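A single protein chain has been removed from this complex, and every other one stays in its place.
Letters A and B name the chains as they come in the text, with residue numbers starting at 1 for each one.
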Amino acid sequence: MMVNTVRFALVVVGVFGWSMMLPSATQVGLSDKVLVFPYETDFSFVSLIPQKEMGLRAFTLCMRVATELPEDRQIILFAYRTADYDELNVWRESDGRVSFYMSGDGIFFHLPPITTFRTSLCLTWDSRTGLSAFWVDGKRSTYQVYKPGHSIRPKGSILLGQDADKHLGGLEAGQSFVGEMADLNMWDFVLSRSMIQAWHYGHRVPKGNVFDWGTMEYELNGNVMVVDDD
Amino acid sequence: MMVNTVRFALVVVGVFGWSMMLPSATQVGLSDKVLVFPYETDFSFVSLIPQKEMGLRAFTLCMRVATELPEDRQIILFAYRTADYDELNVWRESDGRVSFYMSGDGIFFHLPPITTFRTSLCLTWDSRTGLSAFWVDGKRSTYQVYKPGHSIRPKGSILLGQDADKHLGGLEAGQSFVGEMADLNMWDFVLSRSMIQAWHYGHRVPKGNVFDWGTMEYELNGNVMVVDDD
Partner (left out) sequence: MMVNTVRFALVVVGVFGWSMMLPSATQVGLSDKVLVFPYETDFSFVSLIPQKEMGLRAFTLCMRVATELPEDRQIILFAYRTADYDELNVWRESDGRVSFYMSGDGIFFHLPPITTFRTSLCLTWDSRTGLSAFWVDGKRSTYQVYKPGHSIRPKGSILLGQDADKHLGGLEAGQSFVGEMADLNMWDFVLSRSMIQAWHYGHRVPKGNVFDWGTMEYELNGNVMVVDDD
């Protein structure tokens, strides 16, 4: 399946500010860029290479996201998987809720809809207390307590745009992301409210030490465009 | 069909700031004016004469629009047609989405509803990338990729208020526009976010080089009023 995707990938490099690339050519840095996933496919995704291993006992994950997908369509927003486990998945569910899974049952949040206009979305979790919340445009959801004491396992693979049902394989078009993602950052600790709001408004915050959009190492696969953010 | 419309057109010229005109008398300039389409008809429309030929490989089309039509009523917002093709049509569809067609299948966007209060609506498209988006009150929708490499054909006719199913003919009341349109401008390039936001807020931006509301050449047909904008 992965080899076939090469047939669909256009090779256009750096033409007037956008590009679609052959798979598996690692690139670096997405400052002032947005990832556009234009169509529903089972072969278009972006692999992210973290700056440090993903064995985490706390984190803050932030991104800006916009989509035209219908409200009742399941959408993968972030997928981190090791050989046997979905270590950290974020979904927009078909009932409109946003969910957070770590190897097993997840938790579900009623958030404002993710629309055609960009939403800034953060997720925080701390193993010590289990306290977890989403932050929409800088506003925190109600806390839920989720898997206190748990650790996320390292050495897996991180995908945007698709959920792999097994390690690097088993992609489904009906779960794919279609739309725009930008400014993904991840920290191995829980950011304060004021830091998350500063990030939402585009002010300076400590760079993500797991992922930093500006220096991100990534690989484009299938039909994904890197576009100047306006 | 076009000849019949004369029977319905009232001749009232320049009375206290508004007028309804005989068809085919070209007028110039709509600064501080709004077009009011008061009733559902199959004969009321405004023809626009562009400043330059509409053979376009990129554009920004902006207008301010308000309507009382029901949410499930199809509405034509802009129609540019050559002999054989709908070159550039913008619709509010009966399912509430806003759509953009160039000679064939179109693309559909989930935008906030177009209501009785004025919405500022822009559409951008660039043939090079195919990137297309609507901008509602200065906020960009998610990009969609639409017909990269395509060119819009020149030498057609541009209508507000009606969609012609053939070149200057075949109008349908059930698709007509009822409400107000103002400040339509078109450029043969993609405006930046900051320019589109400036236009939304009524600040000074480069005048449209395809259409400029202030110096627009137009012909009123049927029952369309030109009213002082307040």
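Just so it is clear, contacts are C-beta pairs under 8 Å (C-beta built on N, C-alpha and C of every residue); 3 or more make two chains touch, one makes a residue touch a chain.
The shown structure was predicted, so the numbers you read here are calculated from the model rather than taken from an experiment.
S.K.: Looking at the whole complex, which visible chains does the left-out chain touch?
M.R.: Spelled out, the missing chain touches these shown chains: B.
S.K.: Which of these touches the unseen chain: B:S31, B:T116 or B:S151?
M.R.: B:T116
S.K.: Quick one: say which of B:V145, B:A198 or B:V227 touches the chain that got left out.
M.R.: Counting the whole complex, the residue in contact with the absent chain is B:V227.
S.K.: Out of B:V36, B:M102, B:V136 or B:M216, which is the one that touches the chain we can't see?
M.R.: Touches the omitted chain: B:V36.
S.K.: In the whole complex, not just what's shown, which of B:G161, B:G179 or B:G208 touches the removed chain?
M.R.: B:G179
S.K.: Residues on subunit B that touch the omitted chain in the whole complex?
M.R.: Residue positions of subunit B that touch the missing chain: 15-16, 18, 36, 38-39, 66-68, 70, 115-118, 179-180, 225, 227, 230.
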